[in-house]
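For this view, one protein chain was removed and the others were kept in their places.
Now for chain A:
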Amino acid sequence: MSKRILTTFMIVFTLFLYAPTLLLPIFAFNDSSIIAFPLSGFTFEWFYSLTEADELRGAALNSLIIAAASSVLATCLALLATSATVRYKFPGKGLMIGVIMVPMFLPEIIIGVSLLTVVLLAGLKLSIYTIIMGHTLICTPFAIAILRSSFQQLDPSLEEASLDLGETRFDTFRRITLPLIMPGVTSSLLIAFTISLDEFVIAFFLSGTEPTLPVYIWSQLRFPQRIPSVMALGTLLLLLSIGLLTLSEVLRRRSVRRLGQHDTSGAW
């Protein structure tokens, strides 16, 4: 009896979570510009229409550049911050971590407005570079949260052993630390990439004439006849996200197996 209730609950819950997402591909292939049931027919038209939209291609390219740049920047900054905070004690450490982690909890609208003010005060032009700055700011706390656990799992005597065997600190980082925290670095890159890719508020405030993909999509929603194309675009983004998540999990499992570690974390 109670088992049946639990099963029902689980099914309803899963539907609630994922059914809306399934509407995306359904309408992306529907041969009608009106988003409503019943479906009228099957078509690839909306996907073709994407290839003709130059603005869309520009936005997608902007998004990819911004996501790549800010994920790399955020991961590098996080590497520096975590190796300092996990390994060393110094005055003001707690405060420093706090200040770095704050953007994770601040409403994005506040970050967006303040960064816009700063950029305008500094006399800078709004461009993809200002968006990269904003995205690096919000991605860094996530990267730190991921890398912190990688660093904490790393036995400090491995680094000491490397120093003891005659390697310099830099070569120790290159030969021991980096390979061993690589799963964390990969996760950090992929997650920061995903966060940047679908971030809207900050990108909206900081983009000038070069919109990102979410900003472009938002601008298209004003035109009802463009909605099916947006659905097609959404379908592609959905596939990309699933692909990235799968890739990061496959990489993580492979490295856990390769290092013979016990797999303590499930899929994130």
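In this text, a contact is a pair of C-beta atoms (placed from the backbone, for glycine too) under 8 Å apart; a residue touches a chain by one contact, two chains touch by 3 or more; residues count from 1.
One rule holds in what follows: contacts and distances are computed from a predicted model.
> Name the chain not shown, per its UniProt record: "YeeE/YedE family protein", "Cation/acetate symporter ActP", "Spermidine/putrescine import ATP-binding protein PotA" or "BK channel"?
The record for the missing subunit names the protein "Spermidine/putrescine import ATP-binding protein PotA".
> Among A:106, A:124 or A:161, single out the residue that touches the unshown chain.
For the chain that is not drawn, the touching residue is A:161.
> From the list A:179, A:208, A:224 or A:243, which touches the chain that is not on show?
Here the residue in touch with the unshown chain is A:179.
> Extract the touching residues of chain A with respect to the undisplayed chain.
155, 157-158, 160-168, 175-176, 179-180, 258-261
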